[in-house]
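Encoded as structure tokens, here's the structure I'll be asking about.
Note that one protein chain is taken out, while the other chains of the complex remain in position.
So, subunit A:
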């Protein structure tokens, strides 16, 4: 029995020594980087091209430290950091172009035909352009309110979080009035009545859904391949002054610099109604004064 326990202890110790605890979804280590891969020269890849902890991490003896005790906010946690977007670090070795996700909202090819492979990211089967479907017939791979989160953050823009709620009675009433007066448009809610991404955004660019259907109603502004276009605003300086002290206070509270820059929206894309002139907001928000 004693010999068995010793053996077990030695085995655990040797495994622990060989494989430091790393978080789930950690990049593989102890592998040889292929010769075909261009590694950023700033990363200290050894001559044998073996990927070890110090290649990516700048913290000394990181492999000997308990994972939970490693300071992930250290700018050198990932060399050349801090990185707000982790993929920027990945692209120091991996080719950005070939690893980027396609813009599946660009659903039309050069001849105006539908790129069915893009439909299949969200639909089980690509719907036909000229047919009128009910929502349950278009066979989505996930509930419509969760589908967007497969690629986008739950809060990809400011005020997204504040909007993902069940609307108040006043908002519901205004939305109902607006949709009655504008039968050409839709502002869909989730099955339990919450506002979600597709309430304001449409995933399909113009030309994918039959023009006479409310689901096709949207702003025709920016090209969907490029996304919305922003420009400078004469208000930038004033807004910076307005937010300055409060942002500094928040930065102190959260221990990292928080910034805000106002950019005026020039061209919109994939919005059910224009937002830059307040139409979209006005569909639900109305004021007594």
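As a convention for this text, a contact is a pair of C-beta atoms (placed from the backbone, for glycine too) under 8 Å apart; a residue touches a chain by one contact, two chains touch by 3 or more; residues count from 1.
Just so it is clear, contacts and distances are computed from a predicted model.
You can't see one chain of this complex, but its UniProt record names it "Cytochrome c7-like domain-containing protein", from the set "Transporter substrate-binding domain-containing protein", "ABC transmembrane type-1 domain-containing protein", "Cytochrome c7-like domain-containing protein" or "4Fe-4S ferredoxin". Note that of A:31, A:120, A:140 or A:161, the residue touching the chain absent from this view is A:161. Set against the missing chain, the residues A:120, A:140, A:220 or A:239 yield one that touches it, A:239.
Interface residues of subunit A facing the missing partner chain: 84-85, 153, 155-162, 233, 235, 238-239, 241-243, 246-247, 250, 253-254, 258, 260-265, 275-278, 281, 285, 287, 289.
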